[in-house]
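Below you'll find the structure, written out as C-alpha cells, and then a few comments.
Note that this complex is displayed minus one protein chain, with the remaining chains in position.
Up next is chain A:
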Amino acid sequence: MTALSLPSSREEAWRWADLTVLPALADQGPSGAGVEVPAALGDGPRLVFVDGRLDAARSKVGPLEVGAVDVRSEHPLGRLATGAGWALRLGRDHSAPGLVEIVHVGTGGASHVPGLIALEDDAQAAIVETFVGDGWANRLTAIRLGRSARLMRAVRLAQTSGFQSLRDEAEIATGASLVTTVLAEGGAGSRIDGHLRLTGDAAFAEMGGALLTRGEQRHEAAVVLRHEAEGCMSRQTWRAVADDTAVASLAARVEVARVAQKTDAEQSLRGLLLRRAATVNLKPELEIFADDVKCAHGATVGELDARALFYLASRGVPPAEARALLTRAFVADALERIGVDEVREGFAAEADAWLSSPSPQRGEGGAQAEGLGG
C-alpha cells in the first residue's frame, strides 16, 4: 500500500481535506487488540467486520450477503474499496426483517470494504452502520433504489483514533426515497463523500448529519445531490461543531440538470465555533441548468446566540447548562430525520455524551467550558 496515491489539497474538491495520516495508517498492520463491540440495537440482521473481515461468531447474516461485491467507483478513495464486502438485496415489495446493523471494528492499519444496497420496487429497509476502534476504515457504498423503494440509513463514526472515509454513490428511481444521516463524534478524523443521483421523477433524497470536532480533529463532508429528473426533492441539513483547534468542513452541492424542472432543493449548513482557533468551513454550492426550480440554501457560522443564553439565564438556568442545552438543540436539527426511534435516541445520546465529555486538550467539560460571551 506504499504506492497510495491520494488527492492533494490543491485540488478544489479536496481543498479542506487533510489526508496526511493515511499513508502511515496504510503501512501499518492491524494490532489485533480487543475493541469493545457496541451492543446490538435490535434483533435484526447484524454484520460485524473486524479490520474489514467478517467476524462470523458475532454476526447474524440473515438476508445479507457477504463476499465479493461488484461495485466500482472513480472516486480517489472509494476506488480502493474492492473485493470482499457485503450486500443487501431486497426483491420487489420486500422489507428487511428489522433493523439491519453493520459494525466496523478496526484495530489499526487500513481496511477497504465495499457495500451494496439494492432495493427493488417498493422494497424498504433501515440500516445502521457503526465505526469503532482504530486505523483507517475506508468504505464504498453503492445504493440502488427501485421505484418507490425506501431506505433509511444512519451512520455513526465513533472510532477513537485513525481515520474514517466513506464514499456513497446512489441512484434513486421514481418516487423512491433515501435518507442518510451521519454522526461523526469519535476521536478520529473523517471524510464523508456522497454522490446521490435522483434519476426518476418525484424521487427524494436527503443527506445530512452532525460533525462534532475537538482537539486537532478534522471532520469533513463533501456531498453532491444531483437532480436528473422532474419534480424531485432533496434536503441537506448539516451541523458542524468545532472546539479547540479542530476543523469541521461542509461542502454540499446541488446539481440540477437541464431536464430536472420543478426541482425543490434545500441546503442548510450551520457551523458553531466553541473556541477561538477552531475553524468551520462551509461551501453551499448550486449548479443549476433548469429554469423552473426552487433551490434555497442558507449558511451561517457563529457562536451560541447571546440572546438565547441571556433568556435561559433569566429563567434561572446556570450558564454551563444553558450552553449545553443550546448546543444540543443545534446538533439535534441534523439528527431528527432519523426515522427509527431507538436509533435517533441512541444517536442523540451519543452526541450528548460527546458534548458533556472532557476535551482531551483541556481536560474539562466540552461545550460548557467557555463562559458566557467568550
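By definition in this document, a residue touches a chain if its C-beta (ideal position, glycine included) is under 8 Å from a C-beta of that chain, and two chains touch if they have at least 3 such contacts; residues count from 1.
Note that contacts and distances are computed from a predicted model.
In the listed set "ABC transporter permease subunit", "NADH-quinone oxidoreductase subunit H", "Fe-S cluster assembly protein SufB" or "Acyl carrier protein", the entry agreeing with the UniProt name of the missing subunit chain is "Fe-S cluster assembly protein SufB". Considering the whole complex, the residue from A:Asp93, A:Glu216 or A:Asp292 that touches the absent chain is A:Asp292. Considering A:Leu282, A:Leu309 or A:Val343, the position touching the chain not shown turns out to be A:Leu282 (whole complex). In the full complex, chain A makes contact with the omitted chain through residues 12, 258, 261, 271, 273-303, 374.
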